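Reading through the structure tokens given below for one structure.
As you look at this complex, bear in mind that one protein chain is not there, while each of the others sits in place.
Chain IDs A, B and C follow the sequence of writing; residue 1 opens each chain.
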Amino acid sequence: MSLIEIKNLSVSYPSRRGVFKALQQVSLTLQAGEIHGLVGESGAGKSTIGSAIMGLLEHPGEISGGEIHFCGESIGELSDSALQQLRGSAIGMIFQDPLTSLNPLMSVGQQLIETICYHLKLSKSAAKERALALLKEVDIPQPEVRINQYPHQFSGGMRQRVVIALALCSEPKLLIADEPTTALDVSVQAQILELIKRLVKKHQLGVILVTHDMGVIAQTTDKVTVLFRGKVVESGPTQQLLAAPEHRYTQSLLSAVPRSDKKMPRFTQVSWLDGAKPLDKTDFARDWQGENNLHQSNAVPMLEVKNISLSFKAKSSIFSKTAAPTKAVDDVSFTVNYGEVFGIVGESGSGKSTIARLITRLYNPDSGSIHYRGESVVGKLQKQHLQNFRRRCQMIFQDPYSSINPRMRVRDIIAEPILLYGLNDRNGAYQRVAKLLDYLGLEQAAAVKYPHEFSGGQRQRISIARALATEPSLLICDEPTSALDVSIQAQILNILKDLQSELGLTMIFISHDLPVIRQMCDKVAVMKAGKIVELTESETLFTAAQHSYSQSLLKLMPDMHR
Amino acid sequence: MEQTNSHTPTAEQMIAADNTTLIKRIMDSDIFYSFIRSPLIVIAAMLCLTLIFSAFFAPWLAPYDPFDQTTLSLWAANLPPLSTDEDGLFYLLGTDNQGRDILSAIMYGMRTSLIVGLAAVAFALVLGTSLGLVAAFFGGWIDSLLMRIADIQLSFPAILVALLIDGVAKAVLGTSQMESLAIYVLILAIGLSEWVQFARAVRAAALVEQRKEYVQAARIMGVPVPYIMLRHILPNVVSPILVIATISIAVAIITEATLSFLGVGIPQTEPSLGTLIRVGGNYLMSGEWWITLFPGFTLVLLVLSFNLLGDWLRDALNPRLK
Amino acid sequence: MMNLKSIGNLTLKSAAIGAALLLATQIQAANTLRWSSAGDALTMDPHAQNETPTINMNRQVYDTLIQRDQNLKMEPGLALSWEPLSATQWQFNLRRGVTFHDGSAFSAEDVKFSIERAQANTSDFKAYVNTIESVEIIDDYTVLINTITPDPILPSYLTFVFMMDQTWSLTHKVSSPQDYNSSEETYAVRHANGTGAYSLLEREPDLKTVLQKNPNYWGPAAQIETIIHTPIASAPTRIAALLSNELDFVLDPPIQDLKRLDGEESIDVTSVPQIRTIFLGLDQGAKRLRSNPELGKNPLADKRVRKAMYMAIDIRAIKQKIMRGLAEPAGIITAPGVNGYNKALDSRLPYDRKQAKALLTQAGYPEGFKIRLDCPNNRYINDEAICQAVVSMLSKIDIKVSLNAQPKSIFFKTVGNNDSDFYLLGWGVATLDSEYVFRYLLNTRSDKIGTWNRANFSNAEVDQLIAKIQQEVDLAKRDQMIEQVWKITKEDITYLPLHHQVISWAMSSKLSLPIVASNEPLFRLATYKK
Partner (left out) sequence: MGAIGLAMYKYLLQRLVQGILVMLVVTFVAFAIFHFLGDPVNNMVGESATDADRQMVRLQLGLDEPVIVQYFKFVGNILQGDFGISYRTRTSVIEQMAVRLPATLELSLVSGFFSILFGIPMGIYCALQPKSWLSRNFLVGSLVGISIPTFLSGLLLIYLFSVTLGWLPSQGRGGLVSLGWWDTSLVTLKGWSYIIMPALTLCIYQLTLITRMVRAEMQEVIRTDYIKFARARGLSNYIVQYRHALQNSLVPVVTIIGLQLGTVVAFSIITETVFNWPGLGQMFIQSIEFVDIPVMSAYLIFVGAFFVILNLIVDLVYALVDPRLRAA
């Protein structure tokens, strides 16, 4: 008998604008001791399956068809209280963000003991013993000490371990893990995945692993189901499916995943997904009035960063005991040449974004210098010089939802820098906006719309259009695609690649994602704790990394091609 | 950096109105949908509009002009509702102790109350919003200072602040000037006691907005600070301002009424609702209930309709309660 | 079991305590008079505040040499008899065997001390005793009072000079009234040691004053054991408390409530004309109007304008509608019962709007003019409502009046500072003699006399007459001069008289308390009906 069997499950969310079908006729089976991956892009309905099994669909969602059998029993026929008994005792669930999954006011021990007592009806002391054993099992060091601590005293990875321990309290048979490692750094992600694998073996757990990350799927799961817009596209054993995808969607999805084993000239387009017009290749150069870096002399580097440091003093925060300054950027130097794509890679908190903000003058370095075309751009500058630099140095941000002002029309967003620098009058600016929209594959009607009418990928194009509006020569991209689905990521990266190759635009490309770095960059700096630990040609890093940290990062990188 | 992907389509749709299809957009928006679906709110809105309308058009709608001393007849004083005086004039809601028609007095009184309420809130809104934006944007000691002032202000509730300002103004201006300036002093006093709400809400919302990348983008571009605050941040913190403004109007009207009740508000010759209630209150025990209860009832309806609208707006504009 | 029992015990005990408390309050109620008025006495120091509520409270505790009975007739108080020995010398024979509340005996020493205390700089009663040159002690029970100038109404003034105990005052360092400069409150503010029918038992300013019957009172013993006064500022609350039997007596019920109160079986209302006349003051002496300087001149200086304003006032409407019949329209600014009052003088000009308008046109104001009316809103009965009515009535002859109604503290400051063109004032006559009106309201204004003559009326003849009146001992001659002053000022229309105020008291129908026109309750005369 299979652990869980889902037959033709449909979930719908009725709203006044009609019924949104989150899941349509989804079927899957899971055996004990098996990890089943659910993969798909946002809106595919992969998380909804987990919620449906748990009976925790958010209002007004409802199961509109199909059945879920758990150990042969139909979940749909259970009463609310029986379902509640089933949760926790037979099915456990862990969520994406370990930072918010724990009650901040209760100690870890209290939460564990409460759950254990509730399900296993143990005495307090017995429950505490089990809690300690669980903490030990999920590899929390010094469980006797940690058990009395509060969630805020744990790091992200440690918290996710506590979350797993909590989910395991009553020895469930099924664990639903909803993007369990998305919020974590690569190194921590590897450990958590390893832990899950170990627990599966030891307890004969069945795991439904929901993720958008093909690498995670490849390395962790036994079987995989690919979902697209609430429907199952393809399902099968992981190795087989990844090696030979049958459905066109799966194929394009896989091809869109940046490869870490070799550099490709371009990504395969998955354009039929986004509703945008096909974007094979855009001719930017034809109408580019800005400087073309291809024809620049290379006497001086475009950007020269020398020994910059920046510390953040904990600003009289009520939580801080001592105001020990944290060094966000510590003695960093590098140069970026004309037409080069310079990558910066590192885990969260390594200081890579701070560098972008130092170059764009959002922060002032404590020490060190930054020269753009041989002229300092740090501290007080002459107005003319400052404006020129600002115009030539533009930035693209990570989050397409917050990087453009939701209260402004698209044309005003894009025209704002043009008008600000007085490059054109309002009419001229709008004409330029129209051209930019055209380049980036957006309809002309987009100009008078507001950002909320666009998808994430389209918004990121608007963001790029704004950056290009002033004809920059240096474009800083701070994790420009990490909030996007892979297929959209491919489109955006293609656009950036085209820009670079056609205009010879100089770029600083910041990312935590090594495969993306490999696809995009000529040179890479690896950062750790504010310092550059390795600075080398991109290809060299991936073939012969020197520093041990770079090596470990490369090793831990989940990869479906390996 | 923390990412707050608070995607707020309702609020956006409401504010982000395209001129050409404004009505269509409104009709289509979630907030209008939520509005039309709650009968109580529709009633409250209609009531509110009716009251505001009858207040502002009182000179044309009211049966008598209660402020026209020349037409006032003391002999028609204290008539109960539905009476006719010696000259054959009819009074639907009766007359007060000076022979004023209660219905007309209510309409004119409501006008005074509304003017004070709206002006005080407008004043508080402008002051609070700008201080909130400044505090959020500049941070540091400016922020600390402003928020500390807000703290102190908070320890003295509206009534107390208003009483004090009124007292000080009386002392500084002298009695003769005070009379003509009473309404402005009242607006200032109530406005000053309400700005903290705006400042705090705007500051909190602006702090969130300011961490968003579109503001960083603007700063990288070198957009001037006032422009960033007004063009970029302000439109994105409109929802809390709107909610607080609606509720503040209710509070301001009640505060004005209370001050007038305590005798430090609007002079009795051009009474607001509060003054009418205060004067009428003296006749409650003697059986001339209409002098105080009708204005009282009107005041409650007016305040209640604003409160209902504000309360509904608060929920309807809260993206997290969708 | 033990626990339960002890809990039981505890509840029993607390119930017993509760019952005892309830019982105590009921017993207290049987021989207690609970009364209220809008304001409290400011102080128990008998010479510190010349203000009605303060005098009211002090009169229960302190006695004067001469006092007034319920009909306001002078009767012996602590002085058994008094007589003028000459134009400037009076002899007082004191009552024997009188003791203060602390048991010490009352004697001539105390009289001399008290009068001198009332003359002190910090006293608020200086004006009443400023004609006294010296007090001579003849023996323990005889004193001579020498005056600087002849003062025929000295006895009247002395009905306000309370007698204190010299020894007690010296012991507690209150030999003079409260010194404003001291930062500590003086003993006499909360404590009292008089010879009155009641002694002060408890005093919390603005909260509660409890008086207890003085068993050793020299006069007929008071009937009621305890008097409790609680000030209640809000009139509806005060009436509600009377209606719900939380009070036995309300000194100042709003007149609009009298009809309803009278209709209640458990409540009686009595009314009496008060010695107080309400009138409008017009500054005829100013060069131009303060509230309308653009006019460039002072229309009030023109008698025709004053007359027009007078005739535009429909006093009957004010009496009927605002005063609910409880007022007597006045022709002069003093009330029946005051020496010099004359029914013939007390007649009004007719209410005639047309003629008023004509007079105004004659005077050169066919379009009227703008002016501000200053008015108290918590001093006289329905003061603000009267002013509103006046505003409305004057507007009908095109005088545009703006009303400035204020609490009495601020109002008196405005008028006192000579900042008003047009104001509403009421004047009570403490001495029951017209001279009291003349010296404050009609004499040409100076530092010493005419201090409230904010009409800035100045007439040499009147001034001469007043000076004579103040010293004339021949009462018939004096009365003639008084009549003459009244005639001159009435003819001049110096003030616009409105009405003589009628006061009403509301009390439990079980209580019998004679109403006094001075609005000062005499609790020693109060009894509960059996």
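Quick notes on this one:
Everything below uses one rule, namely that a residue touches a chain if its C-beta (ideal position, glycine included) is under 8 Å from a C-beta of that chain, and two chains touch if they have at least 3 such contacts.
Keep in mind that what you see is a predicted model, and the values were worked out from it rather than measured.
Touched by the hidden chain within the whole complex are the displayed chains A, B, C.
Although one chain is not drawn, the whole complex shows that of B:L82, B:V126, B:I152 or B:L230 it is B:I152 that touches it. Looking at A:L166, A:V233, A:I396 or A:L496, the residue that reaches the missing chain in the full complex is A:L166.
When the omitted chain is restored, the residue from A:F95, A:F334, A:Y401 or A:Y450 that touches it is A:F95.
Among C:L72, C:I410 or C:L525, the one in contact with the hidden chain is C:I410. Think of the hidden chain as still there; on chain C it touches residues 18, 21-22, 25, 40, 42-43, 45, 48-51, 121, 124, 127, 178-186, 189-190, 204-208, 230, 232-234, 236-238, 240-241, 243-246, 378, 407, 409-410, 412-413, 416-417, 440, 447-448, 451-452. Not every partner is drawn; the one left out touches chain B at residues 40, 148, 151-152, 154-157, 159-160, 163-164, 167-168, 170-172, 250, 254, 257-258, 261-264, 274, 277-278, 281, 284-285, 292, 296, 299-300, 303-304, 307-308, 311, 320-321.
One chain of the complex is left out; on chain A, the residues touching it are 54, 56, 84-89, 92-95, 97, 100-107, 114-115, 118-119, 148, 150, 152-153, 163, 166-167, 169-170, 318-321.
One rule holds in what follows: only the chains that are shown with their structure count from here on.
The geometric centre of chain A is 86 Å away from that of chain C, both derived from CA atoms. Chain contacts: chain A has no residue touching two or more partner chains. Those residues of chain C in touch with two or more other chains do not exist in this structure. Within the complex, the chain A residues that touch chain B are 16, 353, 357, 360-362, 386-387, 390, 394-395, 397-399, 401-408, 416-417, 420, 448, 450, 452, 463, 466, 483. Contacts from chain C toward chain B in the complex involve residues 235-236, 239-240, 243, 254, 256-257, 259-260, 290-291, 314, 317-318, 320-322, 372, 374, 377, 384-385, 388-389, 391-393, 395-396, 401-407, 410, 414, 419. Those residues of chain B whose C-beta lies close enough to touch chain A in the complex are 1, 3-5, 7-9, 12-13, 15-16, 18, 33, 212-214, 216-223, 231-232, 235-236.
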